[in-house]
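Report on the structure given below.
The excerpt is restricted to a subset of chains, each kept in its original location.
Labels A and B are assigned to the chains in the order they are written; within every chain, residues are numbered from 1.
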Amino acid sequence: MSDKTNPGNFFEDFRMGQELRHATPRTVTDGDAAVYMGLYGSRFALSSAATFAQALGFERPPLDELLGFHVVFGKTVPDVSLNAIANLGYASCVFGAPIHAGDTVHTNSTVIGLRENSNKQSGVVYVRSVAVNQHGQMVLEWIRWVMVRKRDNDAPAPAGDAPKLPSAVTVDKLHVPRGLQLDSYDYVLAGSSHRFDDYEVGEKIDHVDGTTIEESEHAMATRLYQNTAKVHFNQHSESKGRFGKRLVYGGHIISIARALSFNGLANGFRIAAINGGSHVAPTFAGDTIYAWSEVLDAQPIPARGDLGALRLRTIAAKDHPCADFPYKTADGKSHPAVVLDLDYWVLMPR
Amino acid sequence: MSDKTNPGNFFEDFRMGQELRHATPRTVTDGDAAVYMGLYGSRFALSSAATFAQALGFERPPLDELLGFHVVFGKTVPDVSLNAIANLGYASCVFGAPIHAGDTVHTNSTVIGLRENSNKQSGVVYVRSVAVNQHGQMVLEWIRWVMVRKRDNDAPAPAGDAPKLPSAVTVDKLHVPRGLQLDSYDYVLAGSSHRFDDYEVGEKIDHVDGTTIEESEHAMATRLYQNTAKVHFNQHSESKGRFGKRLVYGGHIISIARALSFNGLANGFRIAAINGGSHVAPTFAGDTIYAWSEVLDAQPIPARGDLGALRLRTIAAKDHPCADFPYKTADGKSHPAVVLDLDYWVLMPR
């Protein structure tokens, strides 16, 4: 019997302050951007056109920030969540230097919290992860927490506690891409005349369109990110599982919802932070995803008269058009059609 | 209620001579070419190999001209045809400067015709569109006409009339790529020994092969082109629609037919113009597309002894091999298997 396959870490293997260097650095290219375009069809002009990016002060167009998010996020899986029972949440996700075609990203993590469950069979592991490019610049940092089973229920739990988690990234923590200038921002080419000051806190926007998920699409997306969680790929084993079918990677829904949100938020040209997200219900091939957004907050960016940040809640729903803004039912539970509840900041010209 | 989503233009919003700058410029890359290759498997050597392109005088290989066509064509949708009842036709489509990886394309349109329908509920809008690269060079120009509904049936129709449309692009209007030289054209590498002078007007070619369409393929193609027409993506709404299923983007069939036509037309290395095209019947996932071509005309290119242009009619049929050249039935109607009737010019060495 070989011992060469990766067994992953179990709860008792983690230590507070432990540093994890994750495998499989990844060079992201124009090719990845094209596959991503084929999967989501995003129309935000900054990532679509080099000329638009140059007019905003970028030497080269940044790749879609969610493509980067998915690629670096997945790196933590083999060390952190291979033995996970549940992905419980993520928070304080801040986007740093834009990723350009040709950049190579690495991810490292630090264990910042450990709390055994009362049943002694598992525990919650909190990690702060940082992804950097080949120049060592931070491109993404975030906290996630995961419930991980123990290898041996009798093993003593590692010392530790749950960390204090911020409810949202504050505006002063948002990164503005270096050299960004908005004098030449072309609202016609961007696809909408609505800018920061046109949005009101509390405003709700139905993004109108819907898109149906195919098995090969979510599987191609998830492989592109080198995410290897078995539930997304293996129909043979999943046919005997809880749902009888393959589960769509939650990040796939985030990217669909972002692409749909162009219709109503076309000038929200860059996601600056994700405050938190909840994959409220599973999605499967055949589901049609619709989305709507609510403006939760609107803050000018300090020391810039030309730029603001909208805090948005974007809700994705399946097989349910969003003209009625589905969210919670009277009893406070999630509306049955809702599959994603994402809280994030986008940058928008004023 | 938010007013931030794009309502599109209605018939009474258009004016003769109106200029439309379309949103979402697009940088086309080697990545787009690779996704396109995965979707169609085209074997025309000029776009397949840098070495072949260089031997013909190109510094870098041009991207497949239909990839460019689909990308720039789709830009007019949000301004012209979001409220369309029907896409009635296109004509005078001339390919200009080749598009290379890294080029950014923009599309602008001019309203050249307006004619209200007798029912006063809609009208036909004619636009001439021009797509340019980042150097301002024309890469594609074409005319299309669309039936657009009115927002308010009582609104007065805009002044205008239907323009005169040419039945075909004349050979003197075809663009020969700058610097093209054919002395080193390698017929073995190109995959066929048959050149311009070997084809006869009236000759019919069965392209033999067939390819079956999958939902995720046509949807990926259509998203790659940033075409967002709902009928291609949303099974939830289309399940209640006319066909009960998603409709394949007509351009997807054009690209399939072109790729199939390699077997018989391998040296037709570049499409120079599209005289007109008719999407005779809808196609759906599961359909298998076959194709055949007829040589409608063969003209030498003025001032070049080495180059000719074949005017072709390529017919695509579904679930029907084309050895019997399906086209019209005895009563003049389209053969029931025919889905595409495309009239175009290709360049071919003599």
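As a convention for this text, contacts are C-beta pairs under 8 Å (C-beta built on N, C-alpha and C of every residue); 3 or more make two chains touch, one makes a residue touch a chain.
Bear in mind that the values here come from a model prediction, so they are computed numbers and not experimental data.
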(message) Given 2 placed copies of the single sequence, give me the total number of copies for the whole complex.
(response) 3
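Note that in this section only the chains that are shown with their structure count from here on.
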(request) Please work out the Cα centroid separation of chain A and chain B, and write it as a whole number of Å. (result) 36
(message) Applying the document's contact rule, which stretches of chain A touch chain B when the two form their complex?
(response) 29-35, 37-43, 45, 48-52, 61, 101, 188-192, 194, 198-199, 203-212, 214-217, 263-266, 286, 288, 290, 319, 321
(message) Can you tell me which positions in chain B touch chain A when the two form their complex?
(response) 1-2, 4-6, 21, 23-27, 29-32, 34-35, 78, 101-102, 104, 106, 134, 214-216, 219-224, 226-228, 230, 233-237, 246
